[in-house]
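A single protein chain has been omitted; all remaining protein chains appear in their positions.
Letters are used for the chains, namely A and B, taken in the order the chains are written, and counting of residues starts over at 1 for each.
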Amino acid sequence: MIGMNKELLSVSSKERVNQTYKIETENLNAWFGTKQALKDINIKIRANSITAIIGPSGCGKSTLIRCLNRMHELVPSAKVSGKVFLDGVDIYSKNVDPVIVRRRVGMVFQKPNPFPTMSIYDNVAAGLKLNGIRDRKRLDEIVRKSLEQAWLWDEVKDDLDKPGASLSGGQQQRLCIARALAVEPEVLLLDEPTSALDPIAASKIEQLIVSLKRDYTIVIVTHNMQQAARVSDYTAFLYLGRLIEYDVTAKIFSNPREELTENYIAGRFG
Amino acid sequence: MVRLMDIGLERLKNLVAEMGEYSAKTVFLAIDSYGQGEDLMDHLYVRSKEIQKMHDEASELAVELIARYQPVASDLRFIKSCMEIGYGFLRFSRYAFDISQVLRLFGDVTVCDKKEVIRAGEHVKEMVKISIKAFIEKDIDLAKKVREMDTLIDKMYLETLKKASKTTNNNIKCIISEVLVLRYIERIADHATYIADSVVYIVSGEKRI
Partner (left out) sequence: MAYIKDKGGCSRIMQTYLVRKFKDKFAYAVCLACVIVAVIPLGSILFEVTKNGLPALNMEFFIEGPRAIGEPGGGIANSIQGTLILIGLTSLIGVPIGILSGIYLAEFGNNKFGKIVRLTNNILAQFPSIVIGIFAYLTIVLLIGSFSPLAGAIALAIIMIPIITRTTEESLKLVPNTLREASMALGIRRWRTIMSIVLVSAKNGVVTGIMLSISRIAGETAPLIMTILGSQWFFSGLTEPMDALTLRIWRLALLPYDYAHTTGWGAALVLIIIVLSLNILARILTRSKFVLRGV
């Protein structure tokens, strides 16, 4: 398999345990109006690993990752307090431009959302073009590289002028991943990236995500526990806005520390 | 399509195979050293501890694979069997250590007649070899062969036991040590048979042939 990372399994075994933290949150709280969505989240996300965030609907999973690239504040009435360090720098400090944060921390959404008026090529190049990069040769290069990384190049290389919306659901989502990769982020946030896809397309995306781990730090929100178990190195369990447990994935799924976690992953509630 | 699980399954197989080779060598060492009267107990103790660690790692990986991928059908049978086969290898090394312990406790047994033990030892070495090969190659015919070979060991053990019960030989040390070592060899042969059964289970889903 292309780029498949042998390190996928077993953080439990002796090799590995990457200790560089890419993102750290410190007493992160988030609100929608008066409703508190996140309560004192402290989590350290390791570089070049896949961290899954699981929990029942409304537990704050999506809010948490939206706080990691300052997308949360785009919702009217949304509020954030606490700190989020990206490579040691608090992205919520006054002199940080949220636009720059979002360029470093890319995001892929639940429903594939290619820009409907743009071709496949323009979709991928959008982040660069709209930020003023016009050099055609450089754009060509990045578009190709991004599509290759997203395992889409072979399928679309002859149809780059076709609309992004003409692709199948799974292809559209990979196009969205390519679009996010094109601005060369360091972190990739995935908000339930396969929940709108059929199982085969979803499985392809899962493998793709694992292959991206070598170059990116990945945080994936999923309401599919099995997906978290399959792809992630670390798993965080959120419940009612609190971080209940955060550990190596194999540990969470074979021997969770908290009873609440056990009850959730065993399907006793949620 | 290659699945994420396949990488894990491959790794589990390699881990168990590696463990098998290592525990087989440990068994050979124990049997050979007994024949030559060479005390290797300390060395074999270290080896059996290493194999214990390998076994822990393999079973942890097996549990992780189940937790992560919810394997079904042949994948599930394979993982379950790997756990059992790993345990078999662990027993190999444990009995190897026990054999060396007999030599240590009984001291010099050069005066005893070891012909029967050596014959059984060579036979069980062959069984161990074939059982590991059967696992690595998922070869059902080799597995069947192991089961057939087991009958000879059982017969030898039983005869030795009968002989011992009727003996008038006053060198009690020789008799006890012979019976003990044959007993361990018989256990090793049994575990080799279980491993062969597991191989059959992986391939065909049948518990026994």
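Here, contacts are C-beta pairs under 8 Å (C-beta built on N, C-alpha and C of every residue); 3 or more make two chains touch, one makes a residue touch a chain.
Just so it is clear, the structure is predicted and the values come from calculations on it, not from any experiment.
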**Which displayed chains the unshown chain touches** = A
**Message:** Among A:N69, A:Q149, A:T222 or A:T261, exactly one should touch the missing chain; which is it?
**Reply:** A:N69
**Asked** Given the contact definition stated above, which residue among A:A180, A:V210, A:M225 or A:I265 touches the chain not shown here?
**Response** A:A180
**Message:** For the chain not shown, which residue from A:A47, A:A78 or A:A126 touches it across the whole complex?
**Reply:** A:A126
**Asked** Which residue from A:N113, A:S195, A:N224 or A:S254 sits in contact with the chain not drawn here?
**Response** A:N113
**Asked** What residue numbers in chain A mark contact with the hidden partner chain?
**Response** 69, 71, 74, 76, 99-104, 106-107, 109, 111, 113, 115-117, 119, 126-127, 130-131, 162-163, 165-166, 176, 179-180, 183
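Definition applied: only the chains that are shown with their structure count from here on.
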**Request:** Can you check how far apart chain A and chain B are, centre to centre, with Cα atoms defining each centre and the answer in Å?
**Result:** 47
**Request:** In the complex, go through chain B and note every residue touching chain A.
**Result:** 1-5, 7-8, 11, 57, 60-61, 63-65, 67-70
**Prompt:** Which residues, counting only chain A, touch chain B once they are in their complex?
**Reply:** 1, 4, 6, 8-10, 12-14, 203, 206-207, 210, 226, 229-231, 249-250, 253-254
